[in-house]
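Showing chain A:
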Amino acid sequence: MISIPIEHGLYLAAALFLLGLMGVLVRRNLIFMLMSLEIMLNATGLAFIVAGARWGEAEGQIFFMLILTLAAAEAAIGLALILLIYRHFGTLDADRISEMRG
Partner candidate 1 sequence: MSDFIALLPLLLLTLGSLALTLVVAFYRQHRLTLLATVFPLLLCLEMIPIAATVTPHQVSPLLIIDQYALFYTGLILAAALAVALLGYGYLQGLGDQPEEFYMLLLLATLGATVLAASNHFISLFLGLEILSVSLFALLAYPRHFRPSLEAGVKYLILSGASSAMLLFGIALIYAEMGTLEFGHLSTLLNRGEISSNVFFLAGLVFIISGLSFKLSWVPFHLWTPDVYQGAPAPVTAFLTTVSKGAVFALLLRFFIQVEGDNHHLLTVILSLIAWLSILVGNLLALLQNNIKRILAYSSIAHLGYLLVALLASGSLGMEAVMFYWVVYFIMNLGAFGVVTVLSSPAQEKQNLEDYQGLFWHRPALAGMFTFTLLSLAGIPLTAGFIGKFYIFTASVEAALWPLLFTLIIGSTLGLFYYLRIIIALYRLPTAEIERVYPSTLPLTSSLMLALLALLLVWWGVYPEPLMQFIQTVAMTLL
Partner candidate 2 sequence: MILIWLLVILIVGGVGAWVAERQHPLWSRIIALLALGINFLLVAALWLSQANPFAIAGQGAWLVELDWPWIAHFGIRFHLALDGLSLLLVLLACFLGLMAVVASWTEIQYRVGFFHFNLLWVLTGVIGVFMALDLFLFFFFWEVMLVPMYFLIAIWGHERRLPAAFKFFIFTHSSGLMLLVAILVLVWTHYQHTGVLTFDYFDLLGASLDPNTAFWIALGFFIAFTVKLPAVPLHSWLPDAHTQASTGGSVILAGVLLKTGAYGLLRFVVPLFPATAFDYSPVIMLLGVIGILYGAVLAFAQQDVKRLIAYSSISHMGFVLLGVFAWNPVALQGAVMQMLAHGISVAALFMVAGALQERLHTRDMGRMGGLWSKAPRLAAISLFFAVAALGLPGLANFMGEFLVLLGTYQVSIAFTAAAALGLILSVVYALIMVQKTLHGEAEEQRRFADFSTGDMAAMGAMIFILFWLGLYPQPVFDMAHPALEGLQQWVMEPPRQN
Partner candidate 3 sequence: MKTVLASLFNILGILGTLLTLTALLIWIERRLLGFWQDRYGPNRVGPFGILQVVADVIKLFTKEDWIPPFADKGVFILAPTVVVITALLAFAVIPITPDIGIIDLNIGLLFFLAMSSLAVYSVVLGGWASNNKYSLMGSLRAAAQMLSYEVFMGLSLMGVVMLAGSFNLREIVAAQQGLWFCIPQFLGLVVFLIAGIAEAHRLPFDLPEAENELVAGFHTEYSGMKFGLFFVGEYLAILLISAMIVTLFFGGWRGPWLPPLVWFFIKLSFFAFFFILLRAALPRPRYDQLMAYGWKLMLPLTLLNLVVTGAVVLTIEGT
């Protein structure tokens, strides 16, 4: 098999992670924010796969599976919430649903 240096994998993961983070911070539509979140989680998943590959252990992959589960759970609840929010607020703009001020 072709071996890729571990750093490259981590850099790729970091890039994806930053991409997701930027999405969460910059995007104002809840759906996109949620998607960015999933990108972040998948980036960490990638990082774990890379790390696991470095040590030749299954732990990285186990962690990846757990992360997938989290992503699924988060998406499930997130989508349900977004649905409700759309029903009650009529918008998915994060700024416009932000009614609490203090």
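Selection criteria: all candidates are chains of the complex that A comes from, given by their letters.
Convention: a residue touches a chain if its C-beta (ideal position, glycine included) is under 8 Å from a C-beta of that chain, and two chains touch if they have at least 3 such contacts; residues count from 1.
Quick caveat, the model's predicted, so the values are computed rather than measured.
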item	value
Chain A: touching candidate in this complex (1, 2 or 3)	1
Chain A - residues contacting candidate 1, complex	6, 10, 13-14, 17, 20-21, 24, 30, 33-34, 37, 40-41, 43-44, 47-48, 50-52, 54-55, 57, 59-60, 62-63, 66-67, 70, 73-74, 77-78, 81-82, 84-85, 88-89, 97-100, 102
